[in-house]
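Removed: one protein chain of the complex. Kept in place: all other protein chains.
Chain lettering (A and B) follows the sequence in which the chains are written, and residue indices restart at 1 in each chain.
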Amino acid sequence: MKLLSRIGVAAIYIFLFLPMAVLVALSFNSAPRGSAWKGFTFIWYSKLFQNDAIIEALSRSLEIALQATALSAVFGLCLGVAVVRTHGVQRQFLGKLATLPIVLPEIVQGLSLLCFFVWLSLPLGETSVVIAHTAFGTAYVATLVRARLVAMDPLLEEAAADLGAKQSKIFFKITLPQLWPAVISGMLMVFTLSFDDFSVAFFTAGVGATTLPLKIYSMLKFGVSPEVNALSALILCTSLLLVTLAFWNQNHTWRKTVEES
Amino acid sequence: MKKLLYVLIPILLLGLALGLRSRKVDVGGTQAEAKKQVLHLYAMSDYFPDQVIKDFEEKNNCEVRYDNFSSNEELLAKLQAGAVGYDVIVPSDYMVRALIKSNLLLELDKTKLSHLNNLSGGFVTAPFDSGNHYSVPYTWGTTGLAYNSKHVTGTVDSWNVLFDPKYKGHISLLDDEREVLGAMLYKLGFSINTTSKDQLIQAKKLLVSLKPSVRVFASDAKQHLLSGDVWIAHMYSGDAHQVMKTNPEVKYITPKEGAVVWIDTLAIPKGAKNVDLAHAFINMILDTPAAKEITEQLLYSSPNNSLEKKVAEDLRPSYLAKMQAKVSHLEFLEDLGAGTEMWDQLWTEAKSN
Partner (left out) sequence: MTRNPQTFRVATFASLAWLWASFLVIAPLFYVIAISFLKRGTYGGIEPVLTLENYTRLADPYLSGTILMTLGRSVWLAFLSTVLCILVGFPLALFLVFKAGRARNALFFLLIIPFWTNFLIRTYAWVVILSDNGWLNSVLESFGLGPEFLHWLFTPKAVLIGMFYNYLPYMAMSLYVSVEKLDVHLLEAAADLGAGPLKRFFKVTLPLSIPGLIAGSIMVFIPALGEFVIPDILGGGTSLFVGNLLAQEFLTVRNWPFGAALSVILILMIGLCLYLFEKVTKGKGEDLIA
């Protein structure tokens, strides 16, 4: 029984990593198509780095992700605080609205924002994508901030208030530093979501706003070149690296906290 | 926590740097670099050879940003939705007419198009924009069937081959409402520019009956043909030639019931930010070196007279008239005007069936 369950779990993990392994393997395959191995080569990688359009799309994605992350952090913080610290109907409403972007399918968000932009006669371009990403990014940051705020001990704030500290001082010196990790995690999350996003950008992108996923999509639909495999392998490795760093950091801090206590 | 910042900060800085670079903010760069203009090009994917774009960027000290759409309808949708700021777009014949009627195109300044005289005959008098006031022909070709002769045997000369049960599950159709419904209309013996509800409903029913045999709707089935997933592909002539170059077993025909002949054009939409640069781009394409590179790379037929003696017979502008004289079954797609809505609705129904 124990062996069976171990095999089963191993099979699941193999399944999870198979696509990535295949792409990485193929990115070194000298055959321009098909899966038959024809020899090892770096040629697709060198072609990739010469492909201006892809590099351009990469910059676009980074730019948009950065801007969306910054905006989401600000609005997300406000939303998170507002949802926890307001009362009554306002609190309920904001609470439900805050979860909407997380729950609604991306296509609904994308097309509703498109409709909105058209009504406003806002020209589609890079800004429209940034705004669209901020729409859902804010909700994600707010969720993390809210969880942190609820778990936070209000004792410190109340003590400060009793000691006569000004309201803004209480927030900036006591509340915010405790919320900061949540904001940072939120920012990381929004950055990844924005960088990764296809559905929303598909609807709201306009002039000069071809993000990397949009570029990859048109490459997939029109004449795939093996450069896509090389690009995929690189993105996979980068993600792997970032997740490893984040996880190692989290473990490290946890262990430190345990050792210090 | 601090460690996380060490990871975040370099990423943020990297992103910022890339962002600044592409915005050409004058942060110590040269004056020339800071003033670099950007030409926004909107066309199907892989429709301009890299070399042509690079040459233009160098000659005019500018940057070309190339966004993609996958169909004429998507182009129209994005323009209607407010994607203002494209400098050069590549609509097909019937779409040019629709764009002119929707008041979305800028009238061309012919004084800036010195090489326009490389075009003549049918490429100047084409009914969708006679006199080239709003558009300049870029490539032309036909839409037919590309098939892998290894799997597809016998005479292939008709749309009927798509309905042959032998090939069920191995055919692909273009993801384009005009082309696909048009093919069905041809098979039924109707015109591809009909607005008769009756005829269109018949075409739709035919398409629905064909759907179970269709492996994939792909506007670019090159990879599917080459990988063997598809044996018969509804395909544009240029794409077919590219496939044939790689795999000589693939052949291309225009079915006898009728096939679409089309002209893709370059146009400047209203709201273009760099009108002069856009004209310069179009003018460069009209000139021999760029036109030759384009034809040789893309293998689409050229409307450019200066290439008459320089390219294969079926890629020459004169071939259009020759083809039309030889075979009567070639038709241009025309703007349907008020009939567009009905076509759109029936396409939706057929595809969601």
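By our rule, a residue touches a chain if its C-beta (ideal position, glycine included) is under 8 Å from a C-beta of that chain, and two chains touch if they have at least 3 such contacts.
These figures come from a predicted structure and were not determined experimentally.
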| item | value |
| --- | --- |
| Of B:110, B:211 or B:245, the residue in touch with the unshown chain | B:211 |
| Contacting the left-out chain in the complete assembly, out of A:28, A:45, A:140 or A:217 | A:217 |
| On chain B, residues whose C-beta touches the chain left out of the figure | 71, 73-74, 76-78, 80, 98, 101-102, 169, 175, 177, 211, 214-218, 227-229, 337-338, 340-341, 344-345, 347-349, 351-353 |
| Residues belonging to chain A that touch the chain removed from view | 2, 5, 8-9, 12-13, 15-20, 22-23, 26, 34-36, 74-75, 77-79, 81-87, 90, 92, 94-101, 103-109, 111-116, 118-119, 131, 134-135, 138, 142, 150-151, 154, 157-158, 160-161, 167-168, 170-171, 175, 192, 196, 198-199, 202-203, 212-213, 216-217, 220, 228-229, 231-232, 235-236, 239-240, 242-244, 247, 251 |
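As a convention for this text, only the chains that are shown with their structure count from here on.
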| item | value |
| --- | --- |
| Rounded Å distance, chain A centre to chain B centre (Cα mean) | 34 |
| In the complex with chain A, residue positions of chain B that touch it | 1, 3-5, 7-8, 11-12, 14-16, 18-19, 21-22, 38, 40, 42, 44-46, 50, 65-68, 70, 78, 81-86, 218-220, 222-223, 226-227, 271 |
| Chain B-facing residues of chain A, complex | 33-34, 52-53, 56, 58-60, 62-63, 65-66, 114, 117-118, 121-125, 180-181, 184, 187-188, 191, 205-210, 214-215, 218-219, 221-224, 242, 245-246, 249, 252-253 |
